[in-house]
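Heads up, one of the protein chains got dropped from this complex, but the rest are sitting where they should.
Lettered A and B in written order, each chain numbered from 1.
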Amino acid sequence: MSNELQAGQVDTSVGTAYKVRDMAFFYGTKKALDSINVDIPAKSVTAIIGPSGCGKSTFLKSLNRIAEAETKVRIDGQIELFGQNIYDPKVNLTRLRKNVGMVFQRPNPFPMSIFDNIAYGPRVFGFKGDLNELVESSLKKAFIWKEVQDKLRTSALGLSGGQQQRICIARSLAVNPEVLLMDEPCSALDPIATLRIEELIASLREQLTIIIVTHNMQQAGRVSQNTLFFNTDETRIGNLVEGGPTKEIFFSPKDKRTEDYITGRFG
Amino acid sequence: MTTTIPQQPVKEDLTKPIETGRSVFDSAMTVLSIVFTLFAIVPLFSVLIYVLIQGFSSLDFDIFTELPAPTGTPGGGFGNAIQGTLIMVSFAALISVPFGVLTGIFLSEYARDSQFIQVVRFGVNVLAGVPSIVIGVFAYGVVVAAFGSFSAYAGGFALAILMLPIIVRTTEEALKLIPWELRLGSLGLGANRFNTIARVIVPAAIPGIITGVMLAVSRAAGETAPLLFTALFSQYWIESLNQPTASLAVLIFNYATTPYVDLQRKAWAASLLLLFLVLVISIAARFVFRRRF
Partner (left out) sequence: MQTQPPVQFQAKDLTEGGGKLQGDTLARILFQAAAFAVVGVLIWMAVVIVIAASPAITKFGLGFLVDTTWDPVQEQYGGLAFVFGTVASSLIAMVLAVPVGLGIAIFLTEDFLPEWLLTPIAFMVELLAAIPSVVYGLWGIFVMIPILRVVETWMNNTFGFIQIGGKQVFGIPYGPGLFTAGVLLAIMILPTIASISRDVLTAIPRSLRNASLALGATRWETIFRVMLPAGSSGIVGACVLGLGRALGETMAVTMVIGNTPQIDVSLFAPAYTISALLANEFAEANSPLHIGSLFFAAMLLFIVTLLVNILAELFVRRVSLGRQ
């Protein structure tokens, strides 16, 4: 290993969460991602940027294997999470997804009360402790406790979009995941709600590994320590162009394509 | 990287299975839902196979041309029932199609959000849910009571009401399948709404509307309950629409409940004819609308 950070190599001095090797992704027979090699650091925020259709969401969805819940997919290569191959046939999907939470593009609270939304995961896993306490602490972690503490029994659908998204984050935190995947979590929100989510991400950084897909480069710059840039070539297959500490990607990208994208010269 | 940092293993072993209760529940429910689906498909195939086998073995040419033989004597056919069904269903379509198609156009093409439209749509749905026997009772109260006898008119009237909601819904659906741009294109040329409907939208939707009418016809042909005490039954060819009239559906009912094997065989043959009509048209409608009615 060299001292220098190579393309696709990010600063993992804090430890490695995901280790991705020669990963290729197929929707049916159509290849969507090819030869992805990257380490994703633990206990920090990694942003994934790139033009639409570059496979950044697909990559994210392969990290908790939710992609295969939607359509028929195939994955070649290896993805390890803390040293465990998550595509090992013996892996229990339920357990994997409990450890890898996900926040989606549009807020998707369940059509039930705020309390029941947060308590959903713990209940599924037969949580034995004090549910009230767990719900409260999860809501506090997600910076939404003050706004909803008086209406825990009302429907989560009555909240604003930004509040709903924080409820969804709290819902994920309630099962105490190691990793939190965020798929453009602010794309449906207004600037103020976006700011709240970004503050929230910053505060969670110490506790868990966050991987966030965003089309907003300023956001990537604000919240992340490392950034991965995905792109497609003329074959429409996504690949990882370059990855590294966010500052380097933004101020001294090694690849011309990254530079073009960052500076807005991208088609 | 010069310094190798020991990887922090995830606190949980990902291959550790979930609680037995949870996984057993999951598998058990999957098996249960497969069994349930088989439950539904077995009767369908059973009905189809029995009607096919029994029906074909009982089918012969006389059935279409002969009158029913006197009870107890073999042979004969039910040409008059086929004739009666055709006549009554045609009569029903004659009443039902204009009202149904116009209402369908109204629902699809005029102010979709108005209060009246809501009432009409509600009414159509409720009418579709009225039991066919009650429609028969209504036809009895209106036509049989007025004419003082059972008649093809009464049967046709009952069938017309039965067909009405189906025609309204399929017409509305057929019109909705026409792209919105076509309407804009016509209105944009200065045509008014009626012109747009009459010259552009309805012609484009004709295949769908005809399929809908056929669907209604096939359902009406299979209906028995509203004919039992409106058209009644008859052993003879039709001479006037103002007298009791035979139909395939009532024939099946009458013959199925007799102890004579020969008549039971005729019931199977009549079922085959009805089922063939209904299934062919339902499958065709499925391809036109891509949804059910």
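Quick note on the criterion: a residue touches a chain if its C-beta (ideal position, glycine included) is under 8 Å from a C-beta of that chain, and two chains touch if they have at least 3 such contacts.
Please read these numbers as outputs of a predicted model, since none were measured by experiment.
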Point to revise | Left-out chain, listing which of the shown chains it touches | key: A, B
Review point. In the full complex, which of B:Gly75, B:Gly141 or B:Pro203 touches the chain missing from this view?
Key: B:Gly141
Study note, to complete from the structure: Out of B:Ile63, B:Ala225, B:Ala246 or B:Val288, only one touches the absent chain, namely B:Ala225
Review point. Which residue among B:Phe78, B:Phe91 or B:Phe150 touches the omitted chain?
Key: B:Phe150
Point to revise | Residues from chain B at the interface with the omitted partner, ascending | key: 18, 22-23, 25-26, 29-30, 32-37, 39-41, 43-44, 46-47, 50-51, 98-100, 102-103, 105-107, 109-110, 116, 119-120, 122-127, 129-138, 140-142, 145, 150, 161, 164-165, 168, 190-195, 197-198, 218-219, 221-225, 228-229, 232, 249, 252-253, 256-257, 264, 267-268, 271, 274-275, 278-279, 282-283, 286, 292
**Study point:** Touching residues (missing chain, whole complex) on chain A
**Key:** 64, 66, 69-70, 94-102, 104, 106, 108, 110-112, 120-121, 123-125, 168, 171-172, 175
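Definition applied: only the chains that are shown with their structure count from here on.
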Study note, to complete from the structure: In the complex, chain A touches chain B at residues 1, 3, 12-16, 42, 81-84, 86, 88, 90-92, 94-96, 98-99, 126, 178
Check your understanding: Across the complex, what residues on chain B touch chain A?
Key -> 1-3, 5, 7-19, 22
